[in-house]
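As you look at this complex, bear in mind that one protein chain is not there, while each of the others sits in place.
Up next is subunit A:
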Amino acid sequence: MQIESHYKKLTLLLVLVAAGIFTAATDISPLYVDPYKLEYPDYFGNRISIPEDNPTTKQGVYLGRMLFYETKLSSSQTISCASCHQQKFAFTDGKAFSSGIDNMRTKRNSMSLANLLWVRNFFWDGRAKGLEDQAKFPLNDPHEMGGYLEKAVKILQQTKEYPPLFREAFGTAEITSDKITKAIAQFERTLISANSNYDKYLRGEYNPTEQELNGMELFMNSPRPEKNIRGANCAQCHGTPKMYMELFHNNGLDTEPKDIGREEFTGMENDRGRFRVATLRNIALTAPYMHDGRFKNLDEVLDHYNEHIKPSKSLSISLKNVSNNLDGEKLGLTANEKSDIISFLKMLTDSTFITDPKFSDPHLKKVTTN
């Protein structure tokens, strides 16, 4: 009987030792993560995109924020996501084209990172299906961040600070490129802009000026000259409180575009010169405008839509034969009307968003290598 009991104890000991060795070898520790509460107004709706294998957690978001501002992810050790996506410019960089590691210009204008939680197809041409996929492009681009992701994995693994952060966010201290893009995506999902004067107006906390109200009405209306309704038709593509729709349109910039836009990705001729309908949130902060930054200010943008739409086969139907004048070919807004629309667009500036410490640089320069 006693021998049997010894066997039992020995078996139990062996099981415990084996479990201990397995845990140490695989570096798996129980994962305790706190869900990150994404707060946004009801009028944004809940058609959000969070992949099942990358839930948003406080630990993941913090790691993502560290990585977003991490220059070690670039081959020159000088460029981070934040180089082209600066908080003070609503996460753009104020340039027509950005410069990467070798000062080569990017192909297109840096896009604002606001309310990405609702976006389904990323980039000007919609080529990336989710934020995790999107993050791979600049990281792997030879001119943007130098295609350095796999080397950066090894470098971050050598630091004191990063392995514990990965363990907290993902359960193991092993750093992988997949975890890097997942964490960055988690941080980017938290970049919610919903506290502009327009939001305050929607919540009944702000009284717009006469110009802002008139601009808002013009923005929302389609022109119907036969009914004496004046409008700028903006909401056709930028409607809803999110100020964009998930659409790709040719907005009449060129008859023969140098950059063929979405056609390059889909191979479809009807996608020639089509680019995503960008959000107008914080638009006053994100000059210059369009995929190639050709317009320096909002006056030039309004002039384009009002007077300079170029015809082409793939021109958006929302921009064809739309006029405030009976049988007119151009939009036909007056100078005052254009100015009122700009007053409304300035209502979309969210000063909380661009100063929120949750989105700021966590000063990663202190990170040291072992």
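Quick note on the criterion: a residue touches a chain if its C-beta (ideal position, glycine included) is under 8 Å from a C-beta of that chain, and two chains touch if they have at least 3 such contacts; residues count from 1.
To be clear about the criterion, contacts and distances are computed from a predicted model.
> Looking at UniProt, which of "AAA family ATPase", "Molybdopterin-dependent oxidoreductase", "Carbohydrate ABC transporter membrane protein 2, CUT1 family" or "Electron transfer flavoprotein subunit beta" names the chain that isn't shown?
Not shown, but named in UniProt as "Molybdopterin-dependent oxidoreductase".
> For the chain that's not shown, point to the residue among A:T266, A:S339 or A:S360 touching it.
Answer from the full complex: A:T266 touches the omitted chain.
> Pick from A:Q86, A:N121 or A:Q134: which residue touches the chain that isn't shown?
Of these options, the touching residue for the absent chain is A:N121.
> In the complete assembly, which of A:T57, A:S74 or A:S316 touches the absent chain?
A:S316
> Can you work out which residue in A:F248, A:Y289, A:F344 or A:F359 touches the chain that's missing from view?
A:F248
> Just checking the interface: what residues of subunit A touch the absent partner chain?
These residues touch the chain not displayed: 121, 126, 245-249, 263, 266-271, 274, 313-317, 320.
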